[in-house]
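Omission of a single protein chain aside, the complex is shown with its protein chains in their original locations.
Our next item is chain A:
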Amino acid sequence: MSLSDYATASNYLIAAATVVLALAALAYVAQWGFARTLAPERETVSLPHSLRSREVPPGSTTGTVVELVEATESAERSDVAGGIGLSLTALAWLLLLLGVASRGMAAERVPWGNMYEFGCAAILMVLTAYLVLVKVWSIDWVGPMVTGFGTIVLGASMLVYVPAGPLVPALHSYWLVIHVLGAMISGAAFLVGAAASVLYLVKSKAEATTPDDERTGFLWRIPPSAKIDQVAYRVHAFAFPIWTFAALIAGPIWAQYAWGRYWGWDPKEVWAFITWVVYAGYLHARATAGWKGKAAAILALVGFATFVFNFTGVNLFVGGMHSYAK
């Protein structure tokens, strides 16, 4: 295959991945939709540990046979939709992987040298993180948000599409590879963390306000808010050191080679720093009375917003040295 064949293949693959990911998002929404009227699967973990073995026996709910059958059907539909969502996400991941790889072949370098490529590669990373975490912690409940966000970013990346080609001289450095890779890995985890934090806010509010007999819908089939909070913390705890490395070690070293200073308060650097400080704030908030829970989750979302702004707002509206990368 010639370079331009790779470039064309990459464009088709990435377009296909976008469509498949959009379908995955729809399937996930359907998973939630079908479960709208369903009661929680069982009374589980929200009970104190010592009581955990005494589960409410299945079928003890009062109700007519018809209701039961309907409920079973809805539950089945919801499960099938969820399964389809996951399979489509995996397919989108594969297409995107091939698309990003062939983009690299076409440009004869790592495929994250401009905004378009960064968007695609970052979503590849997001899907990887999501699929791994679904395996490890069964976090498919963030599926709608992750796939929805991924679809939007892939779609928006088309708006800043540039044909494959070599890099401008300032980007020639293997620190580029390391720095951007670190930013993408931590960004992927920040996204999962943000999605979990949103669900935490929704669910903890619902737990406080919804009476037991009104607890229907998919929200009550996902883990309790304390568990969601834990997932959010873990991904943030994973992402934060990587972000520290990418933004405050690899970035400055590269900047030193490229521009003769480690740190120059360029807009991109400023926002990387802001993101870092906000997430440090999040980690502190979790250990501070009065800030645990809701306030901490909001800080996590603020942190993610600053991260996203850095890769959209700063690139497009603010400029600075890093606008090389466009």
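Just so we're on the same page, contacts are C-beta pairs under 8 Å (C-beta built on N, C-alpha and C of every residue); 3 or more make two chains touch, one makes a residue touch a chain; residues count from 1.
In this section, contacts and distances are computed from a predicted model.
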| item | value |
| --- | --- |
| Name of the absent chain as recorded in UniProt (options "Pyruvate ferredoxin oxidoreductase subunit beta", "3-isopropylmalate dehydratase small subunit", "Glutaredoxin" or "Cytochrome c biogenesis protein ResB") | "Cytochrome c biogenesis protein ResB" |
| Contact residue for the chain not shown (choose from A:Trp32, A:Phe218 or A:Tyr233) | A:Tyr233 |
| Of A:Ser74, A:Thr128, A:Ser173 or A:Thr312, the residue in touch with the unshown chain | A:Ser173 |
| Contact footprint on chain A, counting only the chain that is left out | 45, 49-50, 52-53, 162-163, 165-166, 168-170, 172-173, 230, 233, 237-238, 240-241, 244-245, 248-249, 252-253, 257-267, 270-271, 273-274, 277-278, 280-281, 283-291, 299, 306, 314, 318, 320 |
